[in-house]
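Please find one structure pasted underneath; my questions will follow.
With one protein chain removed, the remaining protein chains of the complex are shown where they sit.
Showing subunit A:
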């Protein structure tokens, strides 16, 4: 049996760890609510731009904009959103495993795909496995603004416009609730789903100067907004995931401390019993 002092020191160290995980839990909870607010603030913009884009795209079927037409896929870009820091449960591992598996399944040669990584965990994962990372952004704040990511999104969309990539797939953790997040892969470019959707808004617009030119401006903005939306979604998931992970770490620490205290008390009692036995037997020997 471990000595009294050993158990005591384990209890203290577990308690200290518990303090840290508990603090991280609370910090994440606060950040989660902020991230949810940011996602909510983004909703009006995304809803509106989607509404306008769909209504323009559907009003004229003859004009197929290059960003909306599927072309032969020579190169696929995976836009992978992860976090910068770990200690977030299965947040990063889940998504990276999924992307890695998809890449292995769909592609035979490294020329067919590339990765755009947001977050240090994702970047390190792919570089370690020899997968080329075309663009990367790390060190994003916990509440990213559109400005923080604007450059990356517009460059990404430009890659598609220039024909360097023929498909853009967004991989991120979709936030469902504080205890549940789902790994999601979504094809963003080409924007094929637009023409399939019907809108409730049937008002006929005048276009200034004309539809095609408006789509030229609007579609990249729409694609960028989709990416930004995914980023906000992913941030909320990250905080939620870290919160859950830290909550269970705290709970585990509690359990461990309980077990150790029990052991400690047993050991203490055993020591006392032994001492008494020694004294009694010593006294008996004298008689």
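Here is the rule we go by: a contact is a pair of C-beta atoms (placed from the backbone, for glycine too) under 8 Å apart; a residue touches a chain by one contact, two chains touch by 3 or more; residues count from 1.
The working rule: contacts and distances are computed from a predicted model.
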Chain not present in the shown complex, as UniProt names it (candidates "NADH-quinone oxidoreductase subunit C", "Cation:proton antiporter", "ATP synthase epsilon chain" or "Ribosome-dependent ATPase"): "ATP synthase epsilon chain"
Candidate in contact with the missing chain, chosen from A:24, A:99, A:134 or A:218: A:218
Touching the absent chain when the full complex is considered, from A:49, A:90 or A:183: A:49
Contacts of subunit A with the absent chain, listed as residue ranges: 38, 41-42, 44-46, 48-49, 52, 56, 145-147, 150, 203-209, 213-214, 217-218, 221, 224-225, 228
